[in-house]
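Pasting a structure below so you can have a look.
FYI, not all chains are in this one, though none of them got moved.
Residue numbering begins at 1 within each chain, and the chains themselves are lettered A and B in the order written.
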Amino acid sequence: MELDEVTISRAILASQMETMLDLLEMDVAVVGGGPSGITCAVYCAEMGLKVGLFEKKLSIGGGMWGGGMMFPRIVVQEEAKEVLDRFGIAAAAFEPGYYVARSVESVSKLTAAACTAGAEFFNLITVEDVVVRADGRVSGLVVNWSPVEMAGLHIDPLMVRCRAVVDATGHDATIAHMVARKGGDLPIRGEGFMWAERAEGNILDHTKEVFPGLYVCGMAANAVAGECRMGPIFGGMLLSGRRAAEMVAAALGHQP
Amino acid sequence: MELDEVTISRAILASQMETMLDLLEMDVAVVGGGPSGITCAVYCAEMGLKVGLFEKKLSIGGGMWGGGMMFPRIVVQEEAKEVLDRFGIAAAAFEPGYYVARSVESVSKLTAAACTAGAEFFNLITVEDVVVRADGRVSGLVVNWSPVEMAGLHIDPLMVRCRAVVDATGHDATIAHMVARKGGDLPIRGEGFMWAERAEGNILDHTKEVFPGLYVCGMAANAVAGECRMGPIFGGMLLSGRRAAEMVAAALGHQP
């Protein structure tokens, strides 16, 4: 068989366009492809929700790729060990209660699981704004190609509709800030000092619906709540992502 | 149990340092974390070789993340379908002989497989030079942190030893050019026009040892040979990575 350049182009365009048109309406839009966002997407998809994850960078994985100070290892505590196991991520016991995993393996296996579960990834996409209509709920996202912003161009975005948005954008809590800046009733406290113990202990409490239709998880949850930072320990990230998925599923009437 | 910041730091430092000291000597050093490099690393590791993959970017995956023109889909032809299947990457038939896969799923599952097989990934590492001693073979790499170069600093590198180097750096064929520029007998022909059929058909022939101890695979193989380009069809990349692994293993006396 002869390989034809036009058929290659058509295959890519037609397949992705079908996905884009289909995902103009979805159940959950997760913003941010770091550890908490991917984890949230895995569990949402596994519970049968139609989920799209929007990441502004080319690659999925966020800050987890770099481990701590570019040493590509992450630490996970006892409580979250089961999540690593669940996705087949090898973790070596260090001191009692501390496990060390490879950051590259952690990112790739989480992402692989999300793909298998049916989550759809949209990389190189920036979220510019949210849709809020008469019911006062976040009911959609305003999206654009990231390179448009990187190149300093001014080009109109497109819109997608969703029943829930999860802000998993990390320290920046981008979506929450967007809502707060435009007048939504969403107080943001800012990030506290480094205190791993406390930050990990409280993150699940901070994982919640902070504005109608908008949930926060991972560091975005802590940033909104004015909670402490925790450094390269990722157990709370994973558990927070799972918790957000469970809350969204419950709100949308899905069972885990 | 109380989480302690210093223990987290120690866990990361001690674990990664052990790996770094261990990998100062390895069997195969793969340079470049795109599709052909990861595939090569998977098969090398599965055949029992001690393999390290060096990638200058923060994330692993290279140009595959972006699909074609940012539409995150890739095309694979019939001959390479089995490689996708082998790693559990879902592929939909488009026209006879053409399969379409998600680029995010393809990257993450290939990488996950390499981690499982035992390949070690060193991201954010730039290869500055190669070690060539009295035997005239490439017998090591001269490496540095990528951010050192990105920040415009001048800082000395470190060296690692290996029995074979695989140049999987894509169009740039970085390692091959390095050897050629310093006087190695390694003619480089440069890249040809776009002609997918021909490029895919010849890539396995171009996958070979081009200088004692140095193998080329993927687009680097075609670039050295002056072969045509092929665009977002990735079957040849995967097969070339596998072929390079087989050649290295044979040369080092390992059986597949």
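FYI, a residue touches a chain if its C-beta (ideal position, glycine included) is under 8 Å from a C-beta of that chain, and two chains touch if they have at least 3 such contacts.
It should be emphasised that the depicted structure is a prediction, and the values quoted were computed from it without experimental measurement.
**Student:** How many copies of this one chain make up the entire complex, given that 2 are placed?
**Tutor:** Copy number for the complete assembly, per this file: 8.
Methods note: only the chains that are shown with their structure count from here on.
**Student:** Return the distance between the CA-based centres of subunit A and subunit B, expressed in whole Å.
**Tutor:** Distance between chain centres, rounded to whole Å: 28 Å.
**Student:** Can you list the subunit A residues touching subunit B in their complex?
**Tutor:** Residue list for subunit A touching subunit B: 1-5, 7-17, 57-61, 65-75, 77-78, 88, 90, 92, 94-98, 100, 102, 104-105, 107-109, 111-112, 115-116, 121-124, 145, 147, 194, 196-197, 200, 230-233.
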